[in-house]
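Everything below concerns the one structure shown next.
Only a single protein chain was left out; the remaining protein chains are all shown in position.
On to subunit A.
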Amino acid sequence: MAEKKKWFQLDLGLSKAQGSGSCGCGKDSGDCGSHSDHPDKEYRLTAEEFDAAVEKELMGETAVSQTQKDGFQQVFDVKMDRRTAFRKLTASLLVGAGAVHTSCSLTAGNETKEKAQIDWEEQFKGNYKLMTKEEKQATVDRLVRSYQLRKKKNIKMSSADASKDVLFGYAFNISKCQGYMNCVSACVEENNQDRNSQMQYIRIHEMKDGEGFKFNEADDNYYHEVPAEGHFYMGTQCFHCDNPPCVNVCPVEATWREEDGLVVIDYDWCIGCRYCMAACPYDGRRFNWSKPEVPEDEVNKNQHYLGNRMRKKGVMEKCTFCVQRSRAGKDPACVEACPTGARIFGNLLDPDSTIRWVLENKQVFRLKEDLGTEPKFWYFMD
């Protein structure tokens, strides 16, 4: 923003020089496949190639060279500066004691030791937002390896950063939505949400025709045939506010706004205070009240550290605009699943994207604009 404003305002770059991020295919930035400059090369590997690479890397370095040493050496051989050392020595005695115990035991196999080593390092790692590229890669590798050791299955996990000249935005066509809720189930499957508590990021509100937007009288938990006579539907989820109140309040910076406008959470850094939940005016956040469970064969193995990787109990989560998909040039799962085409997603900085077309040609509005949160989620009607 060039000139100083008294209030916060979403900067869509409308006044900026345009074109650097556009690809001229006339579609959403993500859809055309010509974005070869995407930073994460991982997605272009085939699954087998990837698994082989992971296997090689992990077996070569981590496992073999480290399991030769005994447990204490393993733990204290890791290069530490004073800060890390202090961290390791003070906090979380319980977990630490458990890890030392297993890694010291003579009878424990190499795998057990490796697991303990990974748990130990994961417990005391830093905040993802502040990690260097190498540290990010290291934690991702540990998580992949940990899953392999525990479940004997391979997952892919990306740590792709935001690309330049991308700002994600979303539009919802109220006249098209029929309340089928395909988006809801696609979201649950894509993002590995807890099946026991039936956690859902998206809520579809069923409202009566002719009465306007009366959210308080709407039904957001219906079980009947849709579209119901005389009703219309409106979906809500995290709106990825450009001035997100949830981010300001977090005491440990476990949640933040990325360069491409996504508001994300580091599940391993979150302490579960739920202050962000109280601060969100849009009911965008969900908490893991107990350990989230997903049946093994339903786990989506294409993951992102900030997105749909497996969560633990006592941490916050929410919609990430499917960061594992959107940063790989795909549409979020809800957009793809919607049979009516009510959901539109794309790059707000790309003047040729569909979302920009909608914003420029339709009468769009956002919810609770008076709060100054600047959601990047617009509603419109045909």
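By our rule, contacts are C-beta pairs under 8 Å (C-beta built on N, C-alpha and C of every residue); 3 or more make two chains touch, one makes a residue touch a chain; residues count from 1.
Simple rule for what comes next: contacts and distances are computed from a predicted model.
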| item | value |
| --- | --- |
| The complex's invisible chain, by UniProt name, from "Formylmethanofuran dehydrogenase subunit B", "Polysulfide reductase", "Benzoylsuccinyl-CoA thiolase" or "SoxAX cytochrome complex subunit A" | "Polysulfide reductase" |
| Per the touch definition above, residue among A:Ala138, A:Cys273, A:Val299 or A:Val364 touching the missing chain | A:Cys273 |
| Sole contact to the chain not displayed, among A:Thr112, A:Asn182 or A:Ser197 | A:Ser197 |
| Residue among A:Gln117, A:Asn191, A:Thr236 or A:Gln324 that touches the chain left out of view | A:Thr236 |
| Interface residues of subunit A (partner: the chain not displayed) | 83, 86-87, 90-92, 94-95, 123, 126-127, 130, 197, 203, 205, 214-218, 220, 236, 245, 248-254, 268-275, 277-283, 285-291, 312-316, 371-373 |
